[in-house]
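And now, chain A:
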Amino acid sequence: MNDLTWVLGLPLFGTLLLALLRNHRVAGWLNVIISAMTLLASFLLALTVLDQNRLFFFNNLFFLDAFNVYLTVLTAFVGTTTAVFSRPYMAHEVEIGRVGMRRMRIYHSMYQFFLFAMLLALTSNNLGLLWVAMEAATLATVLLVSLYRTPESIEAAWKYFILCGVGIAQALFGTVLLYFAAFHVIPVSHNALLWSELQQYAGQLNPTVTSLAFVFLLIGYGTKVGLAPLHNWLPDAHSEGPTPMSAVLSGLLLNVALYALIRVKIIVDGSLETNIAGYLMMFFGLLSFVMASFFLHSRRNIKRMFSYSSIEHMGLMTFGFGMGTPLAVFAALLHMTVHSLTKSAIFVTVGHACQIAGTQSIEHIRGLIKTQPSVGWGLLIGTAAIAGFPPFGVFTSEFLLLTATINTWPWLSVILLTSLAVAFAGLFRNIQPMVFGEQPAQQVAVQANMLPVVIHLLLVLSLGLVIPEFLANWFNQVTLLITGSGLL
Partner candidate 1 sequence: MPLSLALLSIVGVLASALISFGTDRAPWLFRFVVLGLLAVSGLTATAAGVWVLLTNQNLAIELALGLPWLPWHLRLDALSGFFFAIVGLITFVTSLYAVNYSREFQNSPYSYSTLGVFTGLFIAGMLLVLLADDGYAFMVAWELMSLSSYFLVVYQHLNESNRRAGFLYLLMAHVGGLSILLSFGVMVGFGDGFSFAAMRQAALSPLWASIVFGLAFFGFGMKAGLVPIHAWLPEAHPVAPSHISALMSGVMLKVAIYGFIRVVFDLVGDLLWWWGLLILFVGAASALLGILYALMQNNSKRLLAYSSIENVGIIFTALGLAILFISTGHPVLGALGFLAALYHSLNHALFKSLLFLGAGAIAHSSHEYNLERMGGLIHKLPYTAVFFLIGCISIASLPPFNGFVSEWLIFQTALQTTALESGILRLIIPITAAVLALTGALAVACFVKLYGIAFLGLPRTRHVKHAREVGGSMLASQAILAVLCFLFGIFPALTLQTLAVIPEKILATPVGEFAASSWLWLTPISADVASYSPALLLLGIVVVGFLGWLLLRLKKPCVRRADTWDCGFGGGTARMQYTATSFAMPIRHILSPVWHSSETIDEQRDDLRPVSIKHELHIADRSWPVLYLPILHYVQWVARRIGVVQTGNIRVYLMYSFFTLLAILWIVT
Partner candidate 2 sequence: MDWLLALLQTALFVFGAPLLLGWIKRLKALSQNRQPAPVWQPYRDLRRLFHKEVVIAHHASWLFRITPYIVFGAVVLVASVVPLLVTSLPTAAIADVIVLVGFFALGRFFLALAGMDIGTAFGGMGASREMTIASMAEPAMLMAVFTLAMTASTTNLSTAMLTILHEGLVLRPSFIFAALGLMMVAVAETGRIPVDNPATHLELTMVHEAMILEYSGRYLALIEWAAQIKLMVYGVLVLNLFFPWGIATETTTNALLIGSVVILAKLMLLALILVVSETVVAKMRLFRIPQYLSFAFLLCLLGALSHVILEAGYII
């Protein structure tokens, strides 16, 4: 019975329990409690991992190092806060009769299953298992996206399912190729999919095969990261599902997909002498970043708009990881953290805003500050944070990323800055009228739990003001892991 069993077991247990439980109010509470316990367990895990820096479980099937344990904690944390938000939110949805009891059961158990899949993907040492977990996460979220059973949600779910399914299938092909490359190199052939082994023998892998494999894995996991032009499922899925789901999708799923991509990149970089993988990631990252920044203008649906902003930021991270200098990787890691915190906080407020106005269309949400100041200010400040205004953490990471860019690819920094400005304009021109001004008549305040927003934004703020020593060291270990050379 080690900590990992708890981390993985609790959500799994939650899945089964909540699938059986009928009363959705109790389920809501249980959802929160189980997630919180998972968070606790992951904290303990983190503590144990941080002092001896790599742990193996279940004869090397699972392993934890600084990288994935940090993401584990993040996942558990956002999962918990979102669960806190989802309780009153879904209760309100039930009241207005958008979802029935049966589907609430699906919702809660799938929520836990989704968490389980995420954690499994993060902690597994076996790339095949990682793939399985990703696929499972897709299946779980497909159910969540189609929760409302409206034509739009069905459509969104179908597109999500097919696109990610096909994409992930290619990822599997990539995995097979990788296995094939390792098969003849690694002595114990059934260990040939273990990431730790692959990393160890990376130098001897056949470069041609690994590069082919990386292409497929890039397409596969890139689809899930939401890199343009593979991103098309993302806005649909985000906008049509229940908002807590959008929060965890943006905050977690994309991160995990990117995590998988990076794991693979490490191996591929080990086997190739060229930096082709890095260039590809930079290209797609930049492409998504620029494209999304223009997409932010003239959108009608608030949730769609923020999903584009997620694409934008994932693009930025991918760009950073692709660049691969220690500073860039450090920045990208930081950006991962602050983005998932901020973005999930934003989705929380957006969810409440939509409930207040009874619609998701931007031009019908007005004067939030008058109707419900907490939501209005939350949305405004969250937007300012995600737009990269100091003293919020997003600014710090973008600042570092920009520095890294200037040091290595000076001219790209112009593109970055331009699209940052464009993106900012797009965000604010849509958000400001929603928050300020006169409110429509029918708008009434709803029962909202702003605790997650406050916690997240405070965390982001403090990260912007000062990055604590231990966190810096933690990130530094990860940087060391990814790039082979530390920053501090």
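Keep in mind how these were chosen: all candidates are chains of the complex that A comes from, given by their letters.
Quick note on the criterion: a contact is a pair of C-beta atoms (placed from the backbone, for glycine too) under 8 Å apart; a residue touches a chain by one contact, two chains touch by 3 or more; residues count from 1.
Here the structure is a predicted model, which is why all the values come from computation and not from measurement.
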Touch assignment for chain A within the complex, options 1 or 2: 1
Contacting residues of chain A [partner candidate 1, same complex]: 158-159, 162-163, 166-167, 170, 208, 211-212, 214-216, 218-219, 223, 228-230, 232-233, 235, 276, 280, 291, 294-298, 369-370, 384, 387, 389-391, 395-396, 399-400, 402-403, 406-407, 410, 413-414, 417, 420-422, 424-426, 428-429, 432-433, 436-438, 464-467, 469, 472, 487-488
